[in-house]
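First, the structure itself, so that you have it in front of you.
Here the complex is missing a single protein chain, while all its other protein chains stay put.
Residue numbering begins at 1 within each chain, and the chains themselves are lettered A, B and C in the order written.
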Amino acid sequence: MNEILGTIIAPDTVDILIKYGINILIILLKIAAVIAVALLHVAYATYWERKVIGHMQVRLGPIEVGWHGLLQPIADGVKLFFKEDIIPANADKPLFYLAPVIFFVSALTSLAVLPFFEGFVVANINIGLLFLFAMSSLGAYGIIVAGWSSNSKYAFLGGLRSASQVISYEIAMGLSLVGVMLMAGSLNLSDIVRAQHQYPTGMYAIPQFLGFFVFVVAAFAETNRLPFDLPEAESELVAGYFTEYSSFRFAMFFLGEYTGMLIMSSISAICFLGGWTIPKFITDAIPFLLNVPGIVWFLIKVYAFMFFYYWVRATLPRYRYDQLMAIGWKILIPLALLNIVITGLVKILVKG
Amino acid sequence: MTAGKFIRTIFFIEILQGMALTLRTMFTPAVTRRYPKVKRPVQPGFRGLHALAKNEEGKMKCVGCGLCGAYCPSQCIHIYTTEGEDHNKVVDRYEVEVLRCVYCGFCVEACPFGAISLSEHYEYSGYSREEFYMTKDMLLANWDKYFTGKKGERYYKDFWGPKSEDFHGYEGQAMFKGIKNEK
Amino acid sequence: MEDIEKTFETKELTVSMGPQHPATHGVLRLVLNLDGETVVKCTPYVGYLHRGIEKLGENRTYFSALPLSDRLDYIASMNNNVGYVNAVEKLFGIEAPERAKFIRTMVAEMGRISSHIIWLGTHVLDIGATTPFLYAFREREVIMDLFEMLCGARLTVSYPRVGGVRNDISQEFLDRLYEFVLDFPSKMDDYETLVTENRIWKARTVGIGVISAEEAINWGLTGAILRGSGVDYDVRKYAPYDAYDKVDFDVPIGRKGDCYDRYLVKMGEMRQANRILKQCIEKLPAGPVMADAPKFTLPPKDMVLKDMEHLIHQFILITKGPTVPEGEVYMGTEVPKGELGFYFVSDGTGKPYRMRVRAPSFIHASVLPRLCEGGLIADVIANIGTIDIVLGECDR
Partner (left out) sequence: MEPLAIADKIKEKFPDEVLGIKEFRGQVAVTMKKGRMLEISRYLHDEPELYFDYLIDVCGVDYLGKKDNRFEVVYHLYSIKHRHAIRIKAEVPENDSSIDSVMPVWVGANWHERECYDMYGVVFKGHPDFRRILMPEDWEGHPLRKDYPLKGPVKEWPGFLDVLDRAKRFREFEWHE
């Protein structure tokens, strides 16, 4: 192979090409693995949510399809993909087609920078955190465009609500993570995890409790979950921005939303709960735990956070639109700024 | 704002109490009835599908007086009678529009003979309206289906006299007798 | 600012909320003129469920029209039945025996609990909390089962009769009801844990849809809305019917007249209803359950074929209806939604010449613009939930 190619182009170039080729292949494989596994997780996240909320509400949740309803997400998927795709007559069609794609793709793209365990990350870039913010802001476009193009008043109101909500809470969330950046001294997510492992408590959630609180609240708002699910407030706006969507376009919104939840849970696991590591003092006490692969710890943390999502959904009512904005601007942002100031001061004092 | 209230506010005490309740509920058994698989037994005296009663000889009890039709609030009972031999009244057609019926049970109360009755059957479905236009034969068939055997007999007996059967004494009446496990 | 307003022309957004909408509890239609999220104008449209119950009632005998009252407020059909038979009894000038009165009070309070439970569930669901809804239905199911045990139907009961009740209650019913009564306060505590003190719930309801006492009376509001504004008006206390003068209960009163106070009043009413139930069971006297008034009540079934007189009564009462003195009667009863009144004009025949239903939901729906205008869309939902209307009753 080398010889044949070598006759056409220089042998050095061939080496380089092969090297890059293998790299690209590995990346593609990683992408395929991540997307496949993530989508499966998303599908089963819906199952898990229904089960958890069902039992919290003294019902059973899905139980008919498969053993204890385990095949329910697959049945749902099949149903959604084979349903009739209805497009409102007066919709802005190109935008109507585009909106779910924007939403879904931006959610999936965020997966690229998440380190799932030591050394496994699709794109190990230096500005991982910023990339995540950028992608979640991009997702808001999907919502706005969907609300606008549906040519429906409910969808339009939902889109507008969502736009303002995502923009306001983006700020609070960004600021809440500044403390983490200051402590870790990096924007690379893998570096943040490693820095956390070096830290005595092993988790930034303890020194950064204020930032963690702001982050959790903002994460709920970013993913439009109760108690901040105003863009799709069922009792007010029917289904908000995706009122007019059906079939697989609806499924894309749905998947995008749950992917968003998965990503938010992952960010909290990575930035506040120590990612794939567990605190040193635990492993010192029980050395056996060192043999457990990192991905297990990561998934446990992610799922614990997801469970919290469901738990809150089963318990709380919904805020009103103006109250939501007031919380974002009047409580969360000042708290996050306070956190930054305290973190910075402590860091200077300790070092200085 | 008092100190206690302040602490409740910043530590989300009331929300945590709610969350504790939902978590606790998660481990209690669900109250769901998985309907087509597990059917709830209906209580005696349930007002379901109509049936025309037969007497011991297997003949229809109805004499065609038309009281049920006159009393019916939704006017869904139609009776057509003719004069038979030796000037007897013969019930030619006895029809109930089941889809119009409101299952109030007034026809049972009106009937002096206990000829019409409501059965325990409540799950009926069909593809056309005609299937629910119950003719005399269908109503009599309902009787054979739902009122045969001990259960059916007892059910009929309980339901037959919904009014206070006995005006003379009230010994057997339900009274409060206290409860053993009072909290 | 003025320049901006000149450059950009803003327009009100008209949203038609309903008749098919998750939060309008049936077929209420509200046309909302919105300025952003603020409601500028709110116009309710009703009548989608208009079945002409008054006209139907005028074409049926006093006995046959009873099931129509089931279909007014189909969530608390028992209370409507009780209201109907009380009004008719007043017109006839007969009185039910003591035991029947207690049974009626008992079942009416069961109906009140089951209706308030649905109100709680849907109201909280509208605000966004899903769990209390399902907890509430768990308890409602018990009451529905008891109703079925009582009379064979779960929703449209048609249980009370003019001059008494349809049948006597069974011992099993009484015991199970007593178990429920003892257990219910702990379930109430569960709802309250999830809702009452919750800061989000308070943020959504405190100070929303405020209506003062004078205004509430002037609008003709009744039930929990009026009492939430601080007016101590309860038909059960003011003009006792059935056994309400023989049981001991309080009337919960609010102060501010906002959604939260109405919520508290209704929760208090549920606890009081439970208290009444307990007393009714304990005080239940022995005796007949139908009045001995052969001209106005159907004869006992077993006597019809034995006795000529009874047979004649049976035929006349069913085909022609009772012979009623000429006159007119208004009788109000306290149903879960407010004061349900029946106004009968009799012309001496067996059918009412005029049957008027004074439906609380009808009046409560008319006050919606007053409550909603100036608030946000989310407050419209809170207001619809709190006034607790049933469109079957509103449209009749």
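As a convention for this text, a residue touches a chain if its C-beta (ideal position, glycine included) is under 8 Å from a C-beta of that chain, and two chains touch if they have at least 3 such contacts.
Worth saying up front: this structure is predicted, and the values here are computed from it rather than measured.
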Omitted chain - touching chains that are shown: C
Touching the absent chain when the full complex is considered, from C:Thr323, C:Thr349 or C:Ser366: C:Ser366
Omitted-chain contact residue, chosen from C:Gly128, C:Gly163, C:Gly254 or C:Gly341: C:Gly341
Of C:Ile113, C:Val231 or C:Val304, the residue in touch with the unshown chain: C:Val231
Interface with the undisplayed chain - residues on chain C: 46-47, 50, 52, 54-56, 59, 90-91, 93, 214-215, 217-221, 231, 233, 238, 325, 327-330, 332, 339, 341, 343, 345, 347, 353-354, 356, 358, 362-363, 365-366, 395-396
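In this text, only the chains that are shown with their structure count from here on.
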Chain contact graph, described as a line, ring, star, complete graph or other shape: complete
By mean Cα position, the chain sitting nearest the middle: C
Reference chain C; chain at largest CA-centroid distance: A
Centre distance in Å when chain B and chain C are each reduced to the mean of their C-alpha atoms: 23
Averaged-CA centre spacing for the pair chain B and chain A, given as whole angstrom: 53
Centre distance in Å when chain A and chain C are each reduced to the mean of their C-alpha atoms: 47
Touching two or more other chains - residue numbers and ranges from chain C: 131, 135, 138, 194, 198
Multi-chain contact sites of chain A, meaning residues that touch two or more partners: 56-59, 314-316
Residue ranges of chain C touching chain A (in the complex, touch as defined): 13, 15, 21-23, 37, 124-131, 134-135, 138, 194-195, 198, 200-201, 203-204, 376-381
Parts of chain A lying in touch with chain C, wherever the complex brings them together: 53, 56-59, 153-154, 157, 226-227, 229-230, 233-238, 313-323
Of chain A, residues touching chain B in the complex: 52, 54-60, 63, 311-312, 314-316
